[in-house]
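Heads up, one of the protein chains got dropped from this complex, but the rest are sitting where they should.
So, chain A:
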Amino acid sequence: MVAPSATLSVLNRADGSASYQCPSTGSNILGSVNAPVELPGRRDALKPEDATIEVFVKPGTAPAGVGERYVEGILKTMLGRVILGREKGYPRRGVVITLAIIGGESVGRGDPYLILLPALLHTALLALLSASVPLSMTFSATVLAVDESGQIRREPSAEDAATAQSIHVLAFSSKGHLLLNESQGSFDFDTWEKVRQRASAICHGTQLVSADGDIAMAEDVDGRPLEGTLRETVEDQVYRDYNWKINAA
């Protein structure tokens, strides 16, 4: 399993930006965040004590349509709980997140955005971090497909997803809460529990709690947990940004 790669602060004019590639699903997303910004008009419609979050998803080859509205809604609800919109300077202002899909399979009409959703979420998170928007927690997300024989496949390609029995997108917070679940296709609850377990292992690594309460991190088929990959991307960027200071010391 090839780990996703990401670069932070790739755009100069935006407050924060990130580019994210996921090799297994073939998605390539460029995200930018501007925050806090004054939103035009309708100040009465804005929440007086909270920031307004706007998400725009732009597909690579077509104008945004109904499907994009739907994903934007998912991202907005989820990020709304993660972004601390009550911090100083944020209430009555906007957090504008723009995500452009610049590579990978295009999504047809009526197709779910599920395969792209983790990449979109990760890009948004990294761009928010790059823009130093206060967050209550970070998260990591993954997509899993279950085929007819009940086999769980991590990060399926578009063709695999088309033949899969069910597709699941799960996002976990850095504290281990289930933040988001989008499942489609026919499945029963036991299957979902297996999927949840696997997804949790992908995002956070397998945690083996021994009898004395110690938690041991184990490497398994999924390799490094996603949470660590994202964390390292940010650490690398911080190291690069403060290179002058670290080396001078």
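Operating definition for what follows: contacts are C-beta pairs under 8 Å (C-beta built on N, C-alpha and C of every residue); 3 or more make two chains touch, one makes a residue touch a chain; residues count from 1.
Keep in mind that, in the parts below, contacts and distances are computed from a predicted model.
Its UniProt record calls the unshown chain "Ribosomal RNA-processing protein 43", which is the correct pick from "Chloride channel protein", "Ribosomal RNA-processing protein 43", "Elongator complex protein 6" or "Translation initiation factor eIF2B subunit epsilon".
Per the touch definition above, the residue from A:3, A:37 or A:137 contacting the chain not shown is A:137. Which of A:73, A:89 or A:150 touches the hidden chain is settled by the complete complex: it is A:73.
Among the residues A:98, A:173 or A:237, only A:173 touches the chain that is left out of the figure.
Contact with the undisplayed chain is limited, among A:81, A:154 or A:231, to A:81.
Where chain A meets the chain that is not shown, the touching residues are 49, 66-67, 69-70, 72-74, 77-78, 80-81, 84, 86-87, 108-112, 136-137, 163, 173, 175-189, 192-193, 196.
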